[in-house]
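Only one protein chain is missing from this complex, and each of the others stays in its spot.
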Amino acid sequence: MGSTAYISLKDVVFSRSGRRIFDGITLDIPRGKITAIMGPSGTGKTTLLRLIGGQLRPDSGSVRVDGHEVPRLKRKALYALREKMGMLFQSGALFTDLSVFENVAFPLRVHTKLPEDMIHDIVLMKLEAVGLRGARHLMPSELSGGMTRRVALARSIALDPELIMYDEPFAGQDPIAMGVLVKLIRDLNSSMGLTSVLVSHDVPESLSICHYACIIADGKVIGEGTPEELKAHPSDQVQQFLQGQPDGPVPFHYPADDAGKDFGLGGGA
Amino acid sequence: MLDRIASLGRLGLDIVASLGRSGRFLAGVLSGVPRPVTGFPLLVKQIYAVGVLSLAIVVVSGLFIGMVLGLQGYTILSDYGSEAAIGQMIALTLVRELGPVVTALLFAGRAGSALTAEIGLMKATEQLSSMEMMGVDPLRRVIAPRLWAGFIAMPILALIFSVVGIWGGMLVGVEWLGVFEGSFWGNMQSSVDFVDDVMNGFIKSVVFGFVCAWIAVFQGYDCVPTSAGISSATTKTVVYSSLAVLGLDFVLTAVMFGDF
Partner (left out) sequence: MAQRTIEIIVGLFMVAGLAALLVLALQVSGLSPKAAESTYTLYANFNDTGGLTPRGKVSMAGVTVGTIESISLDKETFQARVKMSIHSEVDNIPADSSAVIRTSGLLGEQYIDISVGGDMESLQAGDTFYSTQSAMNLERLISNFASGK
């Protein structure tokens, strides 16, 4: 896809406290599409988003976002680049001491010098887009989990970013809230022309909205392509993940000593 | 045995590393030029949180400590027939030592632990992270106002503590035990020096305020973002602040009042 890639990772190696999380990941994320990054829990999907956002630096390899080499950016340039990114955190990460309205207004107040009435209008527009215009006076503690995530989504699109990253948007949501979020992500992408990166392990929801998907396991990309291509992927590991089989190439048991030895049987010597 | 030595060494390295982190952290917080327009309301809000809300405990403790000093001082001094020196004793004890030290200990327990828990929780709920992703530096936006607020509020609290304590001592000494009011104040005024006693006590409280606020915000920022991590960070804030205050108090007292 070459020139249309908005984000491209090349041979990224990253390890934390002695454990190697990524072992040479190469991945292109196309501009203006929804890309799903899937993988079992604990494979560092969130870490990948933090690498893209420049909160973490890879040990080696390159992370390019919109033509900028993120790990080498100076502080100021990095903060400028982040203004073009929105990120939806798993917990929503709303500021608990501010109301819904002020939460959405926060990036506008910090990064723009817009007059108060304009901020008011923009915030209401963004809240309208997620269907929560009526909730603007509530405090974050008064919101349900799904509403929190929608407010956070409104906040991350307040500055009209080019890229939006969703960290596990569907985790722990009831079916209705999940349906709302799926619809929102799809609508936002098509109406605003955003590049969306979706990190999730909810296979059916992710595959239903993404244009392109890739599966990460053991620090490597084990499969990528369109949802149709993935469903027909030859790798057993990919199939096990997509179909949710309990045992397969990824074993049910955590690596352990021989069971007989652990229980004090066998051996006998 | 070898394991123990190794773990001792690791502990030492951990301590040095955390000192280094806290130094870098402080540099990061202070390097930002405060922006008066957006920064000022944040600062005022934090002074309210750490200063005004600590006022009640500081005033009540000050009053009682002053009253106890009055009673104890009277008992001891009346043996020598010099009850009139009670004013001098109360004022010097409070202004030089108890004002700054006790206020700092109360401050660490009341405001410091709250700061740590608040920042730790913001970290655990990814608020700091999300701020960073919005292109806002949490060190400047969240940490700096809290650090400055502690630095400003603590000396004010210590001054109020001393005044309330002296008033409490007078209440017991003059109103209750019947020390002549003129000699109470007169003795005090002839022995308390503004620069040597009041200002030195003030300098102590400034130093303590800075150290307590620094420890509190650093422990919050550096904590492990889990409930266990936050609770241990809060404990550390109180323990480290208290130790730092008492240790620094000895050093400062030696420098200010010692004869070298």
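Every chain is named by a letter (A and B) in the order it is written, and numbering of its residues begins at 1.
One rule holds in what follows: a contact is a pair of C-beta atoms (placed from the backbone, for glycine too) under 8 Å apart; a residue touches a chain by one contact, two chains touch by 3 or more.
Everything quoted here is computed from the prediction, not taken from an experiment.
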Visible chains that the absent chain touches, using the contact criterion stated earlier: B
Residue in contact with the excluded chain [from B:S22, B:S82, B:S231 or B:T253]: B:S82
Among B:V44, B:V60, B:V224 or B:L246, residue touching the chain not depicted: B:V44
Touch criterion as defined above, residue of B:L69, B:A91 or B:A213 at the omitted chain: B:A91
Touching residues (missing chain, whole complex) on chain B: 41, 44-45, 47-48, 51-52, 55, 80, 82, 91, 95, 153, 155-157, 159-160, 162-163, 166, 185, 188-190, 192-194, 197-198, 202
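As a working rule, only the chains that are shown with their structure count from here on.
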Where chain A and chain B are represented by their mean Cα positions, the distance between them in whole Å: 43
Residue ranges of chain B in contact with chain A within the complex: 38, 122, 125-127, 129-137, 141
Interfacial residue positions of chain A with respect to chain B in the complex: 53, 55, 79-80, 82-83, 85-87, 89-91, 93-96, 106-107, 109-111, 152, 156
